[in-house]
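Notes follow the structure.
Only one protein chain is missing; all other protein chains are in place.
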Amino acid sequence: MEPVRIMLVEDEGLLLFEFEEALIEAGFNVVAFSSGTKAVEYLRSAEGAAKGVVTDIKLSDRAFDGWEVARIAREVDPEGAVVYVSGHGAVDWPSQGVPNSIVLEKPFAIAQLITAISQLLNGRLADAST
Amino acid sequence: MEPVRIMLVEDEGLLLFEFEEALIEAGFNVVAFSSGTKAVEYLRSAEGAAKGVVTDIKLSDRAFDGWEVARIAREVDPEGAVVYVSGHGAVDWPSQGVPNSIVLEKPFAIAQLITAISQLLNGRLADAST
Amino acid sequence: MEPVRIMLVEDEGLLLFEFEEALIEAGFNVVAFSSGTKAVEYLRSAEGAAKGVVTDIKLSDRAFDGWEVARIAREVDPEGAVVYVSGHGAVDWPSQGVPNSIVLEKPFAIAQLITAISQLLNGRLADAST
Amino acid sequence: MEPVRIMLVEDEGLLLFEFEEALIEAGFNVVAFSSGTKAVEYLRSAEGAAKGVVTDIKLSDRAFDGWEVARIAREVDPEGAVVYVSGHGAVDWPSQGVPNSIVLEKPFAIAQLITAISQLLNGRLADAST
Amino acid sequence: MEPVRIMLVEDEGLLLFEFEEALIEAGFNVVAFSSGTKAVEYLRSAEGAAKGVVTDIKLSDRAFDGWEVARIAREVDPEGAVVYVSGHGAVDWPSQGVPNSIVLEKPFAIAQLITAISQLLNGRLADAST
Partner (left out) sequence: MEPVRIMLVEDEGLLLFEFEEALIEAGFNVVAFSSGTKAVEYLRSAEGAAKGVVTDIKLSDRAFDGWEVARIAREVDPEGAVVYVSGHGAVDWPSQGVPNSIVLEKPFAIAQLITAISQLLNGRLADAST
C-alpha cells in the first residue's frame, strides 16, 4: 500500500533525522525540509500533496516560523493534520497555534509524535460528520 | 438574525409539541413531521434545508423508523447533526445509529435536548479541520 | 414526559435555592440535600433513583464532603453524571475528582451548570460503545 | 452569586444587543464592545477580568479583526474561552482561529452560542489535568 | 500476558497479510477472515471473543460488506471497537458507519491503524462512566 505523505520541518539536523526515521518506520512517506521557506514553497506548489505537517516552532530561517508554516498548510488544506514540536514550552500555542493541532514539548518520546500525527489524521474523516 | 433550521420527527403529538416549542424557544427554526415518510420526502426534496435532525426512533409509520430517517439525512448532508429520542433504552444505537450522533433516552430534561443539538451543530465547523 | 432526576447537594441555602430553581426550569426533577450525610443516606437507600449529582465540594457537614458524595454516587451508579461546584478554585479536582466529571468554579453562569449536567447525561449512552 | 464576565465584540448594533441580552439571561456578566480597538484596550488594561470572548470575525474597525482580538485575549489569558461568530462561512477558521475555540456560522440559534461559551468555560478546569 | 483478540476482515490477500502482521507486532491476537460471510459466522458463534473489528468496507463477498459486518459485531458486543478500512473515500461513513468508529482511507500509515484500534479499545472502559 502506497503510504500517506507527511511534511516534516526541522532545522536541527539530528532531530530532522530522528523524526524522519521514526515517521518512516511508522509507515509514513516523509518530505523533509530544514527551513520554513522551502517548506512554504513546497506547500504552495503541491497542494494537498501532504496530509499533515510536523514542524518545529522556532526555525533559524527568518522568513517563516512554525506558526506561519502551519497557517499556510491549513490555507492549502483546511483539514491537514498539524503537530508542533517545541524546545521551549510552547507557551504561545494558545494564541499562535491553529485549531485541532497538537504541540509536543521537548523532551517527548517518539511514540508521542507517532500517536499525535496518527490521531489527527484519523480524525480527518471521523470528524467530517460531527 | 434568521434562525437555523432543524427537522423534528415525532409521532406522539404531545411530545412533538413539547419538543417543537422548546426548540423554537431555544432559537431554532423547526420543521416538524409526524411520520418518517413525510420526513424523508422533505429531506429528498429540500437538500441541506435543515442543518440537523431530531427524531424519535420508533415511528408508528411502517415505512421508515428513526434509524432510517437519520441515514437518509446523512446521505443528503453528511455533516448534519443527528439526535435520536428513545422511549425504550436505545440499546440498538451502537449498531444502528450513525457516527457522531447523540441518543437521548426518556425521561430526559428539555435542556439535554437543546444541549445535544447545539453541541453537534457547534461541532460541524469546529471539527472540519481535525 | 416525566423528568429525569438529579441529586443536588449544597449547604448554602441561597445557592441551593438558586441551583434547584435553575435545574427545575431546565426540565430536571431535583432532589435537594443540605448535607453530605443526608445525600449519602439517599444514595444508599434509592439506588439509581438519580441519574446525576451536582454537589458543592466543601460541606459544613463533617461526615462527607463533595468528593466523598461523588465517589459513593459512582459506587451506586458507575455511569452517573457528576458536577462539582467549588467556591475556592477546585485545585484538588485532579487528585480528588472522579473520572468524566466536571468542576465549576464560582463564579459561573447558571447556563454553565445546565450545560455541564446535560453534556454528562447525554454522554451516558453516547459513549456506551466507545 | 456574582456572575462570570464574558467579553462580547460585535459591530452590528442589533446583533450586539441580541447576543448581550441572551448572555445576560444565561447568567453571564457581559462587557460589550462595538470595535476591535476598544476590545483590545480593555483586554490590555484589565488582565483576566473576562474569562471568555465572543467576537464577530469581521469588524468594520480597521485596526483589529476578530482573529486578532482572540489572539490578544489568549496572550492575556491562555485559558480564556473563545467563540467566533461569522457571517460568511468561517472558511479561515482552520488557519486563523486559535486552538480549542468554536466558530458559529450565521444563522445559528442563540442556544448554540450559550452552549458554545459554556462548554469552553466548563472545559477550563476539567481539562487542566489532561 | 495473553493478548486481546481483534477480528480482521480483508479480502485483498496482501493487505490482509500486511494488517495482520502489524496488529500481531503491536501485541494483538488476530483472527483473520477473507470474507464477510465467514466473519459473521465467527461473530455469531463466538460472542465477545473479539474485543474489536478491523474491516475493509468493500468485500468481494456478496452477502456482507464491512458496514454490515460492523453492525453485527455491535449487536454481539455493543462496546466493540470498530475500524473501517476504505479504498475509495469512505464517503458513506457518515450514513452507514456505526457510532464511535474510525474510518481509515487508503493510503494510511500502519501507525494510524494501530493508533485507531488502540484508542477505541482504550475508550471502552474510560468512557463507561461518562
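By letter and in written order, the chains are A, B, C, D and E; residue numbering begins at 1 in each of them.
Assume a contact is a pair of C-beta atoms (placed from the backbone, for glycine too) under 8 Å apart; a residue touches a chain by one contact, two chains touch by 3 or more.
Values in this document were obtained by computation on a predicted structure and should not be read as measured data.
**Student:** Of the residues D:6, D:69, D:98 or D:114, which one touches the chain left out of the display?
**Tutor:** Only one listed residue reaches the unshown chain, and that is D:98.
**Student:** Please pick, from A:7, A:54 or A:104, the residue that touches the omitted chain in the full complex.
**Tutor:** A:104
**Student:** Hey, which chain E residues sit against the chain that's not shown?
**Tutor:** 1-4, 26-28, 114-115, 117-119, 121-122, 125-126, 128-129
**Student:** Tell me which stretches of chain A touch the chain missing from the display.
**Tutor:** The missing chain touches chain A at positions 15, 18, 90, 93-94, 101-112, 114-116, 119.
**Student:** Could you list which residues of chain C touch the chain missing from the display?
**Tutor:** For chain C, the residues touching the absent chain are 71-72, 74-75, 78-79, 91, 93-101.
Assume only the chains that are shown with their structure count from here on.
**Student:** With one step meaning two chains touch, work out the least steps from chain A to chain D.
**Tutor:** 1
**Student:** Which chains, if any, touch chain C and chain E both?
**Tutor:** B
**Student:** Over half of the residue-numbered contact pairs in common: that is the test. Which of B-E, B-C or B-D passes it against A-D?
**Tutor:** B-E
**Student:** Determine, using the mean of C-alpha atoms as each chain's centre, which chain is farthest from chain C.
**Tutor:** It is A.
**Student:** Which chain B residues reach two or more other chains?
**Tutor:** 74, 78-79, 93-94, 98-101, 114-115, 119, 126, 128-129
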